[in-house]
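For this depiction, one protein chain was excluded, whereas all remaining protein chains were kept in their positions.
So that you can tell them apart, the chains are marked A and B in the order they are listed, and the count of residues begins at 1 in each.
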Amino acid sequence: MSATIATATMTRGPALRSLGRSVALTIGHRAAIALYMLFALFPLFWLIKIAITPDRLLYTEGVRLWPSSMTLANFHFVLLQSDFPTFFANSVLVSLGTALAVTIVASGAGYAFSRFRFPGKYVVVFILLLTQMFPLVMLIAPMYRLMTPLGLTDNLLGLVTAYTAFNAPFATFLMQSFFDGIPKELEESAMIDGCTRFQALRRIIVPLTLPGMGATLGFVFTAAWSELLFALMLINSEEKMTFAVGLLTFVSKFSVDWGQMMAAGVLALIPACIFFAFIQRYLVQGLTAGALKG
Amino acid sequence: MRGSLARSALVVGALALAWPAQAQTTLQLVEVITSPQRTEVLRGMVDQFEAAHPGVTVEITSLPWGQAFEKLATMVQGGQIPDVVEMPDRWLSLYANNDQLVDLSPYMADWDEADQLTDRTVEFGSYVNNTPYMIPYGFYLRALFYNKKLFEQAGLDGPPETMDDFMAAAKAISELGGGKTGFCLRGGPGGTNGYIMMMANMMGHDDYFDEEGNSTLNSPDAIKGLQFMVDLYQNGYAPKDSVNWGFNEIVAGFYSGTCAMLDQDPDALIAIKERMPAEDFAVAPMPLGPAGKSFPTIGYAGWSMFTAAEDKDAAWDLIAHLSSRASNLEWSKFVGVIPIHKGAEQDPAFQGEQYAGWFTEMNDERWQPTAMPTYLEEFGYFADVMVVQSGQEALLGERTAEDVANEWAEYLTAAQQKWLSAQ
Partner (left out) sequence: MALRAVGATTDGRTVPGDARPGPGRFAEFALEPYLYLSPALILLALVMFVPLIVGLSYAFRDIQILNPFATGWVGLAHFEALLDDRIFYRALGNTLWWTGGSLILQFGLGLGLALLLNRPFGGRRLVQAVVFLPWAVPTFLTGLTWAWLFNPVIGPLPHWLAALGILADPHNILGDPAIAMWGPIVANVWFGVPFFAITLLAALQAIPSSLYEAAAIDGASAWQAFTKVTLPFLAPIIAITVLLRTIWISNFADLIVVMTNGGPANATQILPSYIFTTAYKKLDFGYASAIATALLALLLLYAVLLIHMRRALPDTR
C-alpha cells in the first residue's frame, strides 16, 4: 500500500510536496494506532488501578486516575492466601488440553472440507453452524444429565470434552482455510509415488500447516481460558475450579472484593499474554500461509 | 509362637467385628450464601461435628451466590443431589413442592433442643404446607440505616418516624445538592421487599390475599404505597441511577454518602461497618404508615435435607449440630442474623446501638414483621423478575402505578388460587 501511494505521488508534484504528504500520512498512521492502543489498554489500566488501590480509598477516590496510596496486598492475597494458584493450574491444564484436542479434531475435519467434495458436505457444514446458534444456557441442563452417568462432571476431562466440542466448528473453518492454501498437487504427487493419503498428510502437509495449527491453538486456548458458563456448571469441587469461576467467589451476597478480584484478573492475563506472544509469530504467518496461492 | 498367633488372630477378629461400626459415610453439604469468611466459620463448625461423629466426613461445596440458584437447580436435575443444603426462604417452596426435601418432624420429635427454638423459628421452618422442611438458622429483618452526618447537615434532628417524615427527610437531604439524595432506592434485583413494605404500610395490614385468594396489592391504599416509591424517584429524592441498583450499588451509595437512607437487614451491617465509621450512621426502625403500624419484611435461611440423601440419620445429625444453641449463636453473630433459640438475643453482641432498631421492631407492637408469600412456587419469579421489570417501568413513568399493581395482583391471585385448590 505504501508503495502504491509513494509511486502515485511521485509522478505528480515536486519531491518536496510528496515528502510532506508521506510524513503527514505517517504521523496520521501512528496517531491512529496510538489512539486504538489507548482504547484497548484503558480498561486494563483501570483493572490494575483498582487492584492496587487500598479498600478504604476505593469509593472515595474512585474517579481519580491513580490512587493516593498504593498497596500490593491484593496481589499478595491472591497469590499466597487464596486458592488461585490451583485455579490457574487447572485453567492452564484445561486450556492446553482443549487447544491440543481441538487442533487435532479440527485438522481432520478441515482437511476433509478442503480436499473433498462429497455427498452431505453442506449438511455437515450446516450442522457445524447449527451448534453455534443454539444458546449454551439451554444446552447445559441436558449436557449435565448426559455427562453425570459418564462421570464427566466435576472432572477436568469432562470440561475439556465440552470445550473441544464447542470450539471445533470455528477451528474447522480456520484449518480448512490453511489447507486450502497448500496445493493439492503436493500430496497427489506423493500418492502417485506410492504413499497412502494419510502418510502424505502426515509427512508432507502437516509440517507445512504447523503455523496454521499455531494460529488455531492460540484462538482456542484463549477461548477456553476465559470461559465461564461450562466451568461453573460442570465443576463442583474447589480443587478443580478454573480461575474464571474463581473470580466469581469474590462476589458474595454482601460485598464484592473488587481489589482482589481485579488483582486476580490482572494476574490471569499474564499466561494468556505469554501464550499469545509465543504463538504470535505463527499466527500471522499461519493465516497468511493459508491464503497464499504460491 | 502359638500363643502370639492366637493373640493376633484375636486382634484381627476383634477389628473385623468392630469394622462395620467404623463404616465411612460422606455427607455433601452445599452452602449458597457464600463468602470466604463464612466458609471458614462453617468449616470450623463442621470439623467439630466430624470430631464428635467419627466415621462421618463432610464435604462442603460452596456455590457463588450470584449463580447459586441456577447451579443448584442444574445439579439437582442432573442427579448430583447433595445431602444437606443451606436453603434460603425463597427457594423453599420450589424444592419442597417438588418432593425434593425431607419432612423433618420425626427427627425434631426426638431432638432435645426442639423446644428451645423460638415460636417464630418453628413457624417459619414450617412455612410451606405446615411441614418443617427446614430448620432456620436466623432471621433478617428490614430496618432503616441512616447517615447521621447528612441528617445533621440538613437540619434534621433524628430518623423519620412516619412515612410523611420519611418523604420530608428525603426532600431535605436532596436539597443539600452536590449529588446527595435522600433514599438509596433499590430499583434493580432484590427491590421487591421495598415495594411490598411501602404497600403494606399504606394498607395498614399485611394480608396479601383475601379469603378467596385475591391479591390485595391492587387495593387503592396499596397503590398509594407503590406511588410513594414512584414519587420518591420522580421527585429526585433518590439517585437517577437507582432505577437499576442492586444490593452492591445501594450499599455503596450509602457508604459513599450519595444517599442518606437505606432499608436493609443486619447482614448489611457487616459490609457497612467495614467501610463507614460507626459514628456516622445508625439504624432506626422502619417508619410507620398512616395506620400507625409498620411492616418490615422478614426473611430467613436455614438447613434442609434432600430426599435423595442416602444416610438420612447422619444428615440429620449434621443439621442438629449446626442448629444447636452454641453453633447457632456463633453462626448468627458472624453472619448477622437474629438467632433461633429462646433468649439468645440477650448475648452482649446484639446489645449495641446498631441492633437497637431491629430489637424495637421485634418487641414493640406497632411493628409487625411480615413474611412475604414465599410458600407460592411462583413467588421467586415474581420477586426476581416481574417486580423488578415492571417496577422499573413505573419508576420511569412508562406505566402508571395502578397498571403495574394490577399486573402484580393478577399474577399473585392466579398463584394463590392454584395453591388454595391444592390444599
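Just so we're on the same page, a contact is a pair of C-beta atoms (placed from the backbone, for glycine too) under 8 Å apart; a residue touches a chain by one contact, two chains touch by 3 or more.
Quantities reported herein were computed from a predicted structural model and do not represent experimental measurements.
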Going by the touch rule at the top, give the shown chains the omitted chain contacts. A, B
Filtering B:Val41, B:Val76 or B:Val122 for touch with the omitted chain leaves B:Val76
Across B:Pro36, B:Pro189, B:Gly213 or B:Pro290, the one contacting the chain not displayed is B:Pro189
The listed residue (B:Leu42, B:Leu94, B:Met108 or B:Ala409) that touches the chain absent from the view is B:Leu94
Tell me which stretches of chain A touch the chain missing from the display. 1-5, 7-8, 29-30, 32-33, 36-37, 39-41, 43-44, 46-47, 50, 58-59, 62-63, 65, 104-106, 108-109, 111-119, 121-122, 124-139, 141-143, 146, 161-162, 164-166, 168-170, 172-174, 176-177, 180-181, 183-184, 188, 197, 215, 222, 225-228, 244, 247-248, 258, 261-262, 265, 268-269, 272-273, 276-277, 280-281, 283-284, 286-288, 290-293
Where the missing chain touches chain B, by residue: 69-70, 73, 76-77, 94-95, 98, 100, 187-189, 240-246, 252-253, 256, 258, 380-381, 384-385, 388-390, 392-393, 395-396, 398
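Throughout what follows, only the chains that are shown with their structure count from here on.
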Counting only contacts in the complex, chain B reaches chain A at residues 33-36, 38, 59, 61-62, 64-67, 70-71, 74-75, 77-80, 247-248, 251-252, 255-256, 267-268, 270-271, 274-275
Which of the residues in chain A come into contact with chain B in the complex? 55-56, 59-60, 82, 140-141, 144-145, 147-149, 153-154, 232-233, 236-238, 245, 248-249, 251-256
